[in-house]
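Just one protein chain is left out here, and the rest sit where they should.
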Amino acid sequence: MSGLQLKDIRKSYGAVDVIHGIDLEIKQGEFVVFVGPSGCGKSTLLRMIAGLEEISGGEMYIADRLVNDVPPSQRGIAMVFQSYALYPHMTVYDNMAFGMRIAKESKEEIDRRVRSAADILQLTKYLDRLPKALSGGQRQRVAIGRAICRDPKVFLFDEPLSNLDAALRVATRIEIAKLNEAMADTTMIYVTHDQVEAMTLADRIVVLSAGHIEQVGPPLELYERPANLFVARFIGSPAMNIIPAKIVATGAETTVELTGGKRDVLDIATAASENGKTASFGVRPEDLRVSTGDSFLFEGTVAIIEALGEVTLLYIEGLVANEPIIAKIPGILDIKRGDKVRFTADKAKLHLFDASGKSYRA
Amino acid sequence: MSGLQLKDIRKSYGAVDVIHGIDLEIKQGEFVVFVGPSGCGKSTLLRMIAGLEEISGGEMYIADRLVNDVPPSQRGIAMVFQSYALYPHMTVYDNMAFGMRIAKESKEEIDRRVRSAADILQLTKYLDRLPKALSGGQRQRVAIGRAICRDPKVFLFDEPLSNLDAALRVATRIEIAKLNEAMADTTMIYVTHDQVEAMTLADRIVVLSAGHIEQVGPPLELYERPANLFVARFIGSPAMNIIPAKIVATGAETTVELTGGKRDVLDIATAASENGKTASFGVRPEDLRVSTGDSFLFEGTVAIIEALGEVTLLYIEGLVANEPIIAKIPGILDIKRGDKVRFTADKAKLHLFDASGKSYRA
Amino acid sequence: MIASARSPLVWVVHLSVILLVLLWTLPTAGLLISSLRDKDQLAVSGWWTALSTSTQSLVYRAPGADKQVEKDGKFVISGNLLEGQSTGLVSAFGFNSREPTAFQPGQTADLSDGERLTVQADGTFEIVSDKGMEGTRGQRIFYTAAVPPRFTIDNYIEVMRAEGIGASFINSLTVAIPSTIIPILVAAFAAYALAWMKFPGRAILIAVVVGLLVVPLQMSLIPLLKLYNGVGAFLGVPAKTYVGIWLAHMGFGLPLAIYLLRNYMAGLPREIMESARVDGASDFDIFVKIILPLSFPALASFAIFQFLWTWNDLLVAMVFLGTGNDSLVLTGRLVNLLGSRGGNWEILTASAFITIIVPLIVFFSLQRYLVRGLLAGSVKGG
Amino acid sequence: MQQLLFAITTMAAGVLACVAYFYGTNWILDRIFPSKGLTGKVASRNLRITNTIRPWLFLGPAMVSLTIYLIYPVIESVWLSFHDKSGQTFVGISNFKWMINDGEFRQSIYNNFLWLLVVPAAATFFGLIIAALTDRIWWGNIAKTLIFMPMAISFVGASVIWKFIYDFRPEGSEQIGLLNALVVAFGGSPEAWMTLPFWNNFFLMVILIWIQTGFAMVILSAALRGIPEETIEAAVIDGANGLQIFFKIMIPQIWGTIAVVWTTITILVLKVFDIVLAMTNGQWQSQVLANLMFDWMFRGGGDFGRGAAIAVVIMVLVIPIMIWNIRNAAKEMEGR
Partner (left out) sequence: AELKFKPGEDSKFNWGSYEEFKKGHDLKGQTLTIFGPWRGEDQALVESVLDYFRDATGVDVKYSSSENYEQQIVIDTQAGSPPDVAVLPQPGLIADLASKGYLTPLGEETQKWLLDNYAAGQSWVDLSTYAGKDGKKELYAFPYKIDVKSLVWYVPENFEDSGYEVPKTMEELKALTEKIVADGGTPWCIGLGSGGATGWPATDWVEDMMLRTQPADVYDKWTTNAIPFTDPAVVGAIDEFGWFAKNDKNVDGGAAAVASTDFRDSPKGLFSSPPKCYLHHQASFIPSFFPEGTVVGEDADFFYMPPYASKADLGNPVLGAGTLAMITKDTPASRAFIEFLKTPIAHEVWMAQSSFLTPLKSANKDTYANGPMKKQGEILLNATTFRFDGSDLMPGKIGAGAFWTGMVDYVGGKSSADVAADVQKAWDAIK
């Protein structure tokens, strides 16, 4: 194997522990996306992989070689920094060419690659500018360009698209996907807050929270079978609705009682020992449908309506204190604030978590 | 009127013209969102409103006072910088308190407001840290906190949420909306690349492109009735599908012929003089439905399928050279790559643009 | 800090720094060792020889005739050549300046007038005569001996004991501290204006500041003292006051201060200033609350130099403060110690080290303000 | 004790007065021309006025002080340079005529150019190298203090130090000068370094380099530490090695400061005289302009006319450096 191996990696800044022991194996050529709340340690982890941050504990292997003490320049990586880290005294062109010049590529090759990257990133017009004369998004693109010009073993992207407009973001995302395909041997690690990016790009997603891994898996698996409440809420936007419930019947199917007394049956198997325990009942906003019939999961009052064009968001009150249930219904709806609405959903798309947050689905 | 008035505002950096004459009126208390491609001049415009950038031409009024020469400190604004611009030598607390201290607020008031802002932004744990010991998202939150602590006449936000995770982004967005509601007299100008933010927050959206205004209007209007091709493609993600067409019949309804020969009828009135002209036929991905019957708008071969969980994106080839038509279909679909699929859509949701890009809808 | 800086290159760095430090301190080390040496040795042998035992040819003067004792009818003067030294070994001796190594230890030399001289390897000697010796001056004994290193702090004691040194020390401080702080303040304001405020003629002013760097101090002394005398006479106060010298030091230090500080301040990220401006800060606020703290490295470096110059200055102090006993600064006092012919190196060496202490303390304590990453985390993208 | 008290109070008063000036004038300015809270014509007019005045308030004390302490003497010097020995009679440009024909003056100009070529470059170079090297080793601060030491040593001390280096004793007798001791140790014969025309310039320069490296080091060290760490990280990721980072990333970013240090030392070199005075007093063809000026000004009663004329030449020499600095400043001010 010649990918990346992290064994109980830890990091602390003085007394502050930031990474609490990460075990992770990334295969060569894999595209792994790190997601997690702001401040959970994604950048730190990336910087440790790059060798920019000393590893406080654990072992890291790149291509089966222990790299804890290997300097960054020998690790064969390219990186897009969250803060761009452009060379302020170099033009856009030179910023992008720098790495290749260091690697002693031929002049023509450098020019070819810089121009092609600039083309992709729509930077051609700005090649002669200094970073300080660029807009925020343009700077970010230079940072991306600097990385994709090169030919490393591992690519590290730290929120590379956060300052781009939607169209450019999509285009760049696709370019990164293409790059990934073209360079089958190159491992890519990507940090993003954008669900769409994570879902479309990743072979596997790593969900981090406060310095440890919550779940690792292919995107759809994470979406469909979140291992715990944290992942359930984190993946998907708006987040999965969680409604406190009590298990009232166990077996191949489980019956729960929501606050308010409504009972629902889920096709999740639970052991008899679970009977009577409190649990969390979860359903994604986009899995909810407005029910016109008598069969429904729950009902509530519409507090806010957000019409986004494509979809409409309904904020429903009355089920969980201080936290509205959100429903995401396609199209533009004919519902008004204050209406009482009943919702239903596919049984297969319902989730149940135990008191500690673990999912009951295997 | 005591809002903001921009009259033929221009900006050039040396020989580079960046803003080409912006006319805009913003009412007091309004929430205006600037959107536009990266580098189109959003930040520049914001910085001119703040008084940080000299105005090369035109006049700007805040509360009916010509402010072209008024220094930023006297304009009564608070701003979140795209680049954060935190005070590196001050703790998070001091960063947030700085403006209020300058304004000579009482100690208790400062403390109260800082703590409440920190609370909202989940920064309480970090109040004693210096910016350099924060993650990217945390820094961005400090920048937001610094602005929302204050009590200005105008709020300027330059992509304030770009580095936050989805949950936090939603939460913060809601807080900003609340702030807007609570401070009915405060005008807010907000730059974002996030469609959802733009749609949910804005009273009006200003679409900019290369230094001029393409369209101004409430979010849904922009979504439903884009004034031109640029806006049509810019608002909505994935962007509206544009298919080259030829007008073959005019009147109260217009008939167009797509490449490939398929004719469609749109409920858009056109003058007879338009007959025979080339036009662009537009339909949003999310307005497309898979048609099982004979009535359809067009058909094509599925080239890529992106299953995002909630929705599935289909990339259809065969209609426009080199540019797939995208369809966004709710749920997880039972369609495979290479399938030939027919699509249909609501008549009211079809768009038609003339050769210069102007919409035929009034 | 980048992880894993442990590469072979690091050793190259350590070695080259050691080499450079050696090159730079070697001369000073010479001074230090010299300052601890006996004053007569200074001009005779290189300072590095003081570090090891060396073979030297020396002269010893035996006690005079009044020290003779009568023993067994013979008159004897005895003693030790290597007085006061625990070790040392005499390898040859003589009594005639022409043949200083004529005899081996243990041998007996016949002095001219019937006296006999014996010197042992350990340095003990005996002059024996049959009749009573005469003369106040004793016999010269030339000898060659291995002499171990010998150090003394007498030179320092002599300097430290000098009269009025304490007062001069305080005078120096009184001159140096305000002469350091005031120009920093004044220059910082000016530098800020030149770096961040818009007004016509800014570039010219910067050039003028650079130009004024070159004005030779000596040129200014007479016109300025004339001015001081005029003002002093007009106000009826003495012309030579502390205020006068502070202002003089400020005037002479300003060009460099403004030049250095402006350069540094111009390099600060402008977003920070803008941010403060949007927060409602006035120029004054920005200067005090943003620029000053962020300019600490530059302020500290200039402070180090200005302090040093005012501390080591003699000329300006002599002219503007006077040469009188009660207004003498430390440098003046020490230079006066050297005597009218200025040749007392042993005092020079010691006083050089005494004056160096305060500037070094200042350097060491201000050095920690030359910090890394002061601006880190403030702006994104650059 | 009483003197100590006096010293402390005067110090405090001096510093306080300075602070009070800046605070007070700004406060008064905002009082006289208020713009906060006002609208319309008055406000913008007041604003314009305050914006025009404020820079001059900030610059005020510096400008006054510079005018009195430096500009006024410069004018006086220029005036004197057209007058005779005693500064009484106008003699036109005869002082300058004399100068051009004076062999010693020409010698000084020649030597000064040598100094200008070597010392600023060498001191800046060593300062930079040392600042960079000591930056990342744990005993860097100690190393820096040691290298800074020559700066702190009083001039009298320094001249003794170098006497112990350059001292010459006749062949055969024991050398007390380190350099000759080394030469002898390696089998050479001792040289009286200070008396070798042309070369003695370089031995003198070594002294100034030895002193000024500390200056360059401190200033450049502050600048190096101001370089954003992340750009270095980016370069490391880009595969650059230590030298490449130093030359391609760090140096360009502190180029402005290097120029400042170079300028400062260049100007200092133009003014240098005490080294020459103490070591050779310009003998053995080692004369430099500043020492020549000093000579004419003060030795044996002095000839102010000629002294001033030489001073004027020194000041004229700095003009190219001034122009270069104007250019730099203008470039960096773009868009500010």
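First chain written, first letter: the chains are A, B, C and D, and each begins at residue 1.
As a convention for this text, contacts are C-beta pairs under 8 Å (C-beta built on N, C-alpha and C of every residue); 3 or more make two chains touch, one makes a residue touch a chain.
Being a predicted model, the structure only gives us computed values, none of them experimental.
Q: I'd like to know which visible chains would be in contact with the absent chain if the whole complex were considered.
A: The undisplayed chain, in the complete complex, is in contact with C, D.
Q: Among C:K71, C:R137, C:K198 or C:R368, which one touches the chain that has been omitted from the display?
A: C:R137
Q: Touching the left-out chain: which of D:L47, D:L178 or D:M194?
A: D:M194
Q: Decide which residue listed in C:I204, C:L315 or C:V371 touches the omitted chain of the complex.
A: Residue touching the chain left out of view: C:L315.
Q: Which parts of chain C face the unshown chain closely enough to count as touching?
A: 39-40, 43-44, 57-59, 61, 96-100, 136-137, 140, 142-143, 218, 221-226, 228-230, 239-240, 314-315, 318-319, 322-325, 328, 332, 335-344
Q: Identify the residues of chain D touching the omitted chain, counting contacts across the whole complex.
A: 86, 98, 102, 159, 163, 167-173, 192, 194-195, 277-284, 295-303
Simple rule for what comes next: only the chains that are shown with their structure count from here on.
Q: Can you work out the whole-Å distance between the CA centroids of chain B and chain C?
A: Those two chain centres are 68 Å apart.
Q: In whole angstrom, how far does the Cα centroid of chain C sit from the Cα centroid of chain D?
A: Between these chains, centre-to-centre, one finds 20 Å.
Q: Which positions in chain B touch two or more other chains at once?
A: Only 13, 71, 82-83, 133-134, 136 qualify.
Q: Counting only residues that touch at least two other chains, what does the list for chain C look like?
A: 2, 5, 282, 373-376, 380-382 - these are the residues of chain C that touch more than one other chain.
Q: Sort out for me which residues of chain A touch chain B in the complex.
A: It comes out as residues 13, 35-39, 42-44, 82-83, 133-138, 140-141, 158-159, 162-170, 193-196, 199-200, 219-220, 223-224, 233-234, 236-239, 284, 286-287, 306-311, 328, 330.
Q: In the complex formed with chain D, which residues of chain A make contact?
A: Going by the criterion above, the answer is residues 50-52, 71-73, 77-79, 81, 83, 85-90, 98-99, 102-103, 146, 150.
Q: Going by the contact rule at the top, pick out the chain C residues touching chain B in the complex.
A: Going through chain C, the ones touching chain B are 269, 271-272, 274-282, 285, 289-290, 293-294, 373-381.
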